[in-house]
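The structure that follows is given in the form of structure tokens.
For this depiction, one protein chain was excluded, whereas all remaining protein chains were kept in their positions.
A, B and C label the chains in the order they appear, each numbered from 1.
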Amino acid sequence: MRSSYDVVIIGGGLHGLATAYYLAENHGITNVAVVDKGYIGGGGSGRNTAIVRSNYLTPEGVAFYDRSLDLYNTMSTDLNLNVMFSKRGHLTLAHTDSALRTMHWRAEVNKLQGIDSSVIDAQEVKKQAPSLDISQDTRYPILGALHHPPGGIVRHDAVVWGYARGADVHDIHILQETEVLDIVVEGGSGPGGKGAGGKVTGVKTSRGDISAPIVVNCTAGWASLISNMAGVPLPITTHPLQAAVTEPCKVFLPTVVVSGSLHVYVSQTDRGELVFGASVDPVGTYRVNGTLEFTEELAGHVLELMPGISKMRLLRQWSGLCDMTPDYSPVMGNTPVEGYLVDVGWGTYGFKAGPVAGETMAETIATGRNADLIASFGIERFTEGDLVGEKGAAAVGH
Amino acid sequence: MTNRLPAQPGEVIDRSTSLSFTWNGKQMTGYEGDTIASAIAANGVDVFGRSMKYHRRRGILTADHWDPNLFLQVGDEPNVRAGSRKLQAGMVVSTQNVWPSLKFDLAASNQLVGRFLSSGFYYKTFMRPQFLWPLYQKILRKFAPGGEIHWETSTHGAYDKRYVHPDVLVAGGGPAGMGAALAAADAGASVLLVEHYTELGGHLRWGDDAQRAKAAELAAACEAHANIEVLVDSTVTGRYDHNWIAVNQRSHATAPERLVKARAGVMVVAAGLIERPYVFAGNDTPGVILAGAARRLINLFSVKPGTKAVVMTANEEGDGAVADLERAGVEIVAVLDARKGESIVAVEGRGRVSKVQVNDGRMLSADTVVTATGWTAPTSLLNMGGDRPVYDPVAARYFSNSLPSNILATGGIAGDGSTAELEAHGRATGELAANRSLRRRHDRVSQTARSGAPTWAKPEEVADSRTPLARNPHPECYRSTTHGMVDFSEDVSSKDLVQASKEGFDSIELMKRYTTVTMGPSQGKLETVNAASVLAEANGVEMADIGTTVWRPPYSPISLGALAGRILEPVRRSALQDWHEAHGSTPLLAGQWVRPDQYGDAMAEAANVRANVGLIDVTPLGKLDLRGADVPKLLELVYVNKWQKLDVGRVRYGAMVAEDGVVSDDGVTGRLGEDHWLMTTTSSGAGAIWEMLEDWLQTAHPEWDVHVTAVTGGLTSINVAGPNSRTLLERLTEGVDLSADAFPYFSVRTGKVAGVSDCIIWRIGFTGELSYEVHVPSGHALHVWETLLETGVDLGCAPFGVEAQRILRLEKGHYIVGQDTDGLSKAPTAGLGGLVKLDKPDTLGLPELKHAYGRDDLPILVGIQTVDGSIVPEEAAQIVDGDQNTILGRITSSRMSPTLGRSICLGQVDPSLSAAGTEITVLMADGRRIKALVQEHHAHFDHEGARQRV
Amino acid sequence: MIIVPCPNCGPRNSGDLRPAGEVISRPDPATCSLSEWREYLYMRPNPAGWVTETWYCRGGCRRYFTIERNTATNEIRGQEAS
Partner (left out) sequence: MSETTMHSPVDVGPLTSPDGGVTLADAYATTKIQVRAGAATAAAAALGVSYGRSRRNADGDLVCGTRPDEWTIYGDPGRSGAISATVPTEGFVTVIDITHGRAMLRISGANATSALSKICNLDLSDELTPNGAVFSGSLGAVGCDWVRDDQGGQTSFLISCERSFGKFLFIAVADACTEFGLSIPAGWELHPH
């Protein structure tokens, strides 16, 4: 650990490590420290269900996530580590007319931006995922689905390790078990010289002070707490997002299946386990113990889709923290405090965005201005601009 | 039955009841009381399956629920724990992880490339050429472990649930757990005693005569106690915040599994100890078993585990196994006393152990190796309560560290002792649990509105004065000088762990993720301690510095069926839904409601409304009865428009925006009396709006006199629409003058319809025709509906469904919140300009409304007609910039209009396109770009409303 | 499923109620600036510790009330009817 860096990145997860990697790789900035209070990838990066896709609803969302998918496509070669990207296709089921209408909307927007995305009917859904029950007399009949062939799953830990190794090659310092206690800001309008109009000079950590003209908040679950250290309030509430995995069974589910109405998404690993997720818990909390009701609702909903797997057993459940924003879109880029940047508010979709978030944050740091791809995601939209319209599509948009 | 012993003193099998079953297609028999595994073993079988990665032969290891080698397919059920599941007649049992057969397994060739399957293998290989990875992946997926799903059978919905509220829940029915249950129950607490296996007794069951007698005595006392409910073959699978506890009851008369959800005052964890394997080369060879396995096979099931055994023992369980083996006629080749430093180095053998190498250099011939090298304390449930157990090197296991006051530990998880000492500690724990839980129950009764005051005094709090159990010294036996299997279900060896540490994955959490150690079906119960010890050794640190991974629920895997339980998915039905279904309606699920979509021909139904008169059931409309002098204030707060001056007998359309200015709901609200109003909302918004009104009334304006009552289901709403509607209603209505002058458009009257009093009649026109919405007390709705149809036969009266209504409303250009507007649509987009009043002191989203009306860049909802009227653009078709791909809007609603004989649409467009007559380009789903024209009005038909005002 | 102490009903499972979020004061809509309004709409303290929050006893007494809950531990103290 040095006493001074050009850039200090808070958060050693996928986003922080990717930002560090692209700072070095694309911009030659290597006097960089990534600090994490625990171990790398110990937060949301290792707790998500590893689904990637780009079939978003808004043009800005589509462009952003499509770039991320591009980066995932070449990642194994770029990082010299097999991240096991399984491009197996992604189905978002529609159980109602209105859901089907939203799927059509997404498909049309996607197609206009060159994304492989279309609405398929129940028979075609059955071909893609034969284990699904497409009978029409159920409580939640499958009317059709948004089919997105380029979507898939990636081994999430490998992505973290790949970026960490890539950053390490450039001699970027990855400081684990180093907790940031404060962000030092001078000249701001708030208490202690923090807040709007101020300028960052460094951070205080559990292992000593570090001076740095640029500090980047790449945390999830603690983004509000870190941002308050700089005097920049965020439009975030923190909620747990839970996931679960079953014991393995012989592989039967070839694709990723999502149902927004049933608040569930499911894929099967190469080892035969089903990996499930749901929507965020309704009660905001920093607690990651998990709940029983999550598994009950999850099982009920999964069995509505696939009644045949009632005898499969749930092996393990876990929980991560999600920083939810009002419009289900992130908060990225420069802030009213000079030198303090944010890459936060990733809700339930941070994993998909990791590579492009790193790339665009690195560009923003290097050039001083927000990268074009993140122009809609600036913090100012919550005070004067317009929110992003992903909410409708992202409610359980995994 | 080649391996069955003569009757043993503690055997649980019933030799008078033979059960036949098949094992990999071969007919076998066992006895009532056998586990599947004991029955198969009794038939002389050594190899039960193949390991996950290397497809090595595997046999019995622990002979209990946690045995990683005894996951079998039983009929249509995958991954059955054959070590604990009881045998039933007719079971069809087969191996998993074999292809094509148990003896000749192609995938076993993986062993030859074993060095490539070491930790991190996947991450480092199959990378180049990259295009081949999908192919590799396909092959890998063929070798996935686990059983098979039988798609033709499903037990979804056959499972069951139950809620219980015990003062004390005891997890574990051994001597300590039973002692705790009895003491707590004696002290007046209600107790739920949960035992993982099918009988109470814990480790006493396979113990000596005195131990078995003690178990029987305690079990009988528990079964007989009025305050104790015993659940056997049941597992406490999870402990969640505020002592919300999940119990999976596996054997129950009416359900395959039942999830029992307990809110317990105090949870007593008496889960006992789980025996740990020893790590050495060949430790996964069939014939290598744990001491407990040997004892259970012999004592409970009368199965001889081998013929020539080497026993390595570090504790009493191993010593006991030696005695049991001798009694069973197994030749003891050697007893290696780990307390004296003797140990096994390696074993050889493929289908079965043949040679054993000892650390004194001897090479012994044996077919069986028995190890007793120590315990894993299954601290999972304590862990879920926030405890972080700490390693004690003297006792060579983990102990709980700090527990919240509503969790207590007893038995082996808390320390060592004789049966009497364990029971005594359990009893003391039970007394403490009773004290704490009865104090809590007293509070609960006192605070609960529906219960009276408690009739008993709250006990004084007693301190925890239990005499702690001893921690007997135990050698730290984890790994020999060779490398062997650490995680049997994941096929992870100690060598893999050392390698992972060298590669920098040197914390327990990173190692777990990198190697998948402890991530298999037993979730670390056999592996965690050995993994930590290997890591400590590799890192050159103490065990205590390694920590353990966090144990997450469930404690033991639970079926999805049990978690789902019965299928409780309520559906709402109007009082007329039975009639609709009896008359050929196509059901439409709309939110929680089931509704008639159509009765056969929606176009004809719509046309009949324009020509004659139709009836539609619109009961799902949210309806709120509002009473009080301050209702107008409330309405002015929540609607964008004004309400103070609405006269009695009149109704008005209202639109709502949320605090962020986004259009959120709409509906018609009428003034029935000076202080009596009826408000309608969208069907989907009804619940949320009711709660929102209560929020404003309770938290912001408690001084207002308003009572809100939800009356949605109480009033069945029948819309009578069409030019003949007045004539029809006049025949059946008493006490209301329906003439145009006496009952004008947008008015409300109350009267008698078809003999039913208290019907509320609104004259409104969603369909654009002369129409009346009749709200009938629901118990009489069917009578009114049928009478209307009968009376209107000559007027062409016929029912119409939701689809016809959608067509009619689109012809009239009425937007639907959530379809024609979206999550960003502000009032100007929906065209609410004439309605919105900004000069109110308070209305929801007022600053956003003001902001929105100062802008000229918001999308605008317009009527749209394609140039070619035969083309119906899809809803959600995008409006683009000519041949460019820039998005300038989208079609939000579209239908073929039976009235106009052409397609009609509503759509949101960029304001630059919103002027009437603007030509726009619509991109069809098939890629065609078609021309359309923006219309002057939202309405495509009778925009002046002449038809509805007659 | 935590227990929420309803001041009217007594202790209830949280699933019987609807969490309505941190208590946030609402500026005067007639006079406040857009940025003050936006702060009310969107900005949340979101602490990892004690918060005062509103719950609606949807399945029970249908009353809104506030409690103090520690978002790091789910511990609950105090109850105040509103």
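Please note the rule applied: contacts are C-beta pairs under 8 Å (C-beta built on N, C-alpha and C of every residue); 3 or more make two chains touch, one makes a residue touch a chain.
Predicted, not measured: the structure shown is a model, and the values here were computed from it.
Within the full complex, the chain left out of the display is in contact with B, C. Shown as candidates are B:Ile332, B:Leu403 or B:Val445; the residue that touches the absent chain is B:Val445. Of B:Thr709, B:Ser739 or B:Gln884, it is B:Thr709 that touches the chain left out of the display. When you scan B:Pro570, B:Gly833 or B:Gly917 for touch with the missing chain, the hit is B:Pro570. Touch with the hidden chain on the side of subunit B covers residues 157, 160-165, 253-254, 261, 263, 441, 444-445, 448-452, 454, 566-575, 593, 619-620, 625, 627-629, 705, 707, 709-715, 754-756, 777-783.
Residues of subunit C that touch the chain left out of the display are 8-9, 13, 15-16, 58-63.
Please note the rule applied: only the chains that are shown with their structure count from here on.
Separating the centre of subunit A from that of subunit C, both taken as means of CA atoms, is a distance of 27 Å.
Measuring from the averaged C-alpha position of subunit A to that of subunit B gives a distance of 23 Å. Residue numbers of subunit C whose C-beta contacts span two or more other chains: 1-2, 18, 34, 41, 74.
Those residues of subunit B in touch with two or more other chains are numbered 240-241, 244, 261, 660.
Considering their complex, residues 222, 224-225, 233-238, 282-287, 291-293, 326, 382-384 of subunit A touch subunit C.
Across the complex, subunit B meets subunit A through its residues 52, 76-79, 122-127, 130, 133-134, 137, 140-142, 144-151, 153-156, 158-159, 238, 240-241, 244, 246, 259, 261, 384, 507, 509-510, 513-514, 519, 521, 523, 552-554, 557-565, 567, 569, 571, 589-590, 660, 818-819, 822-824, 874-878, 880, 885, 887, 890, 923, 925. Remark: subunit C residues 1-2, 14-15, 18-19, 21-22, 34-35, 38-39, 41-48, 71-74 touch subunit A in the complex.
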